[in-house]
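A single protein chain has been omitted; all remaining protein chains appear in their positions.
Per-chain numbering from 1; labels A and B assigned in written order.
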Amino acid sequence: MAKKNLQDFIKDLNNLSFDSMYQNDFFLTWEKTLDELKATWSVADALRYLREHNISTKVFDSGLGISLFRDNSTRTRFSFASACNLLGLKVQDLDEKKSQVAHGETVRETSNMISFMADVIGIRDDMYIGKGNTYMHEVSESVQQGYKDGILGQRPTLVSLQCDIDHPTQCMSDALHIIHEMGGIENLKGKKVAMTWAYSPSYGKPLSVPQGVIGLLSRLGMDVVLAHPEGYEVMQDVADVAAKNAKESGGSFKVTNDMKEAFKDADIVYPKSWAPFAAMEKRTNLYADGDTDGINKLEKELLTQNAQHKDWCCTEEMMKLTKNGKALYLHCLPADINGVSCKDGEVESTVFDRYRDPLYKEASYKPYIIAAMIMLAQFKNPAKVLADLEKNGNSRKFAE
Amino acid sequence: MAKKNLQDFIKDLNNLSFDSMYQNDFFLTWEKTLDELKATWSVADALRYLREHNISTKVFDSGLGISLFRDNSTRTRFSFASACNLLGLKVQDLDEKKSQVAHGETVRETSNMISFMADVIGIRDDMYIGKGNTYMHEVSESVQQGYKDGILGQRPTLVSLQCDIDHPTQCMSDALHIIHEMGGIENLKGKKVAMTWAYSPSYGKPLSVPQGVIGLLSRLGMDVVLAHPEGYEVMQDVADVAAKNAKESGGSFKVTNDMKEAFKDADIVYPKSWAPFAAMEKRTNLYADGDTDGINKLEKELLTQNAQHKDWCCTEEMMKLTKNGKALYLHCLPADINGVSCKDGEVESTVFDRYRDPLYKEASYKPYIIAAMIMLAQFKNPAKVLADLEKNGNSRKFAE
Partner (left out) sequence: MAKKNLQDFIKDLNNLSFDSMYQNDFFLTWEKTLDELKATWSVADALRYLREHNISTKVFDSGLGISLFRDNSTRTRFSFASACNLLGLKVQDLDEKKSQVAHGETVRETSNMISFMADVIGIRDDMYIGKGNTYMHEVSESVQQGYKDGILGQRPTLVSLQCDIDHPTQCMSDALHIIHEMGGIENLKGKKVAMTWAYSPSYGKPLSVPQGVIGLLSRLGMDVVLAHPEGYEVMQDVADVAAKNAKESGGSFKVTNDMKEAFKDADIVYPKSWAPFAAMEKRTNLYADGDTDGINKLEKELLTQNAQHKDWCCTEEMMKLTKNGKALYLHCLPADINGVSCKDGEVESTVFDRYRDPLYKEASYKPYIIAAMIMLAQFKNPAKVLADLEKNGNSRKFAE
């Protein structure tokens, strides 16, 4: 892919239709048109271009980006902070422990109370099946209503930083990484990608990454194979989405219980642990019932079940099965690396080490993806904004 | 009230005398002249006007706003963060758990150590009678001394975000809300406002809101009625202030143990739980003595006492007693809503629902009130600053 300049990204944008992203939110990639996804990648690339050329991308002079993390996070927390900072917004964390939210306040009320100066709300809520995405919609509807009723002076954009169904900022970054590695989105057609389960000594890793990956890459004409041991099925609705996507995009979608079959001639592999959807659903109910014994029992069962599948590991042997033995290895990080972070894990250390640089690059797109999502929701004409930013040419860092 | 533009707010300011707010702090509303309160509302309205017209209000290019919350907070925390952000200051939280303050350091030392780049210090310290306001004065005097001695390059403004006596940012927002709802401050004269106790299943809610409300609204020529069950008296000093204020402003101030009497023909009602002043004083001493048994015993007593007054609820029945059955319902939020956040609480859900939009608007003034307090303390000629901001016309959000 020839090095593009800002005018190229703007030209790309001008050929795309993404009007309905304006004043809208980003929950699930399959709720967006392909043009809208492409616009997100183009704006992300354009913002990166500007930053790399030391041109300020501050489109806000003041304003808050609210973050609510209901699960631990390093990468996504820093990516959200970076994205907000890049655009001129100040992150204000909603720490539910330090707040009064606990004592019975409605989602509608909290959402409005924190949003008087908020341009963006980023939420991670991925732990409980049927909850995270629903909660984000409640927040979004609450602030939309608040804006309509004249309570809020602006409509905050909601960006999902991972829900129980999808992890859109991760998967869009993964995809942009592939696009760059493969030399353009048009080169993805017919490429085989293996999204496979892998063993991890920890249980209960979210499903949103594998679901997000099959839901997104099936849009791009790729041959998507989802592989996992029996009993590790993902949410059926998402599998259906992937199948439908594949049909429409001219690719394919296949589920197998054979890791080798998935790796065979794959151009891209994404081996990663997750918990079975059915078990996660059960766990959600146990938490709702406050059934600690049940939770502990389930955890024990899951760990035992996992331990039967230690052979699901991205070994050098396995990598040899891939296209020329050189498939692009992906991971959302942190990975469970054999002999490094655990005895047996998702990947052999020599494999991981060989792909360290591409893996870090994969992660490096996330701040730009988040910033692009915000920009497309906040500005009617982002192409013009980008052009004006370049024209204004304010330095990000003081030019000597 | 006809829609005003910035020139109108500036004209208002030019007719007011508020010189002594410059380089001063905001602790209690009754320490300020009426002109000073009016100036605060005018600057708040002007800042809101500018933001709503997408004009930058960043009067600081850099600088810190220090926050110290000794009690949980969502609304006030976000309001302070919003106000600082609006003016260009960066919030730095003083988290006493992560600091070395514990090991015997003096208030004077800590105050100076955190203030080298601080333009504002916001403190919430409302839990213990006789402590919060005193502590804030110590901080204020410490940084004043530090400034005088050449240690600090600037004098940080102290804004009380709630003390044991008053909750000025809340009550000033409540009042600005009323002013807007009633079509101007001049229309408040002779209006009846009922600040009444209400039942809540939790005990020990701070007194600063009811005290702040009677201490402030009695300045505006209103007929202020404070109603509570016997034994739920507020701090006598503040009741005296309210009585004196009423006399001077041509309004009235009355205390009753009859909620109905308070609601009768009221234009405005503010039903809200609080703990008896005498009990809070006792609790403060028990905490000082580390008397856990005593604290638990007191809590039990207070809950039992509260439970005898479940009839103190803002029901539809009660609302019918008010002027045309349509009094403006106020609350600092979050409210204890019957059947929503608790079984029996401060207000029936249908009443609360009907006033949801005005309640959220009431809350929306707080960031602007805080920003106005800061601005009046930091700039000798805020009218000129506001005019210059409009003239400069920098966009808050990039203009497409």
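Following the convention adopted for this analysis, contacts are C-beta pairs under 8 Å (C-beta built on N, C-alpha and C of every residue); 3 or more make two chains touch, one makes a residue touch a chain.
Computed from a predicted structure; not experimentally measured.
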- Of the residues B:105, B:186, B:289 or B:353, which one touches the chain left out of the display? B:105
- Message: If I consider the whole complex, including the chain that's not displayed, which of B:186, B:237, B:353 or B:388 touches that chain?
- Response: B:388
- Given A:88, A:229 or A:382, the residue that touches the chain left out of view is A:88
- Query: In the full complex, which residues of chain B touch the absent chain?
  - Reply: 59-64, 90, 92, 94, 98-101, 103-106, 108-110, 112-114, 116-117, 119, 146, 149-154, 378-381, 384-385, 388-389
- Item | Touching residues (missing chain, whole complex) on chain A | 48, 51-52, 56-58, 69, 72-75, 77-79, 81-82, 85-86, 88, 90-91, 202, 333-334, 336-337, 340-342, 356-357, 360-361, 363-364, 366-367, 394-398, 400
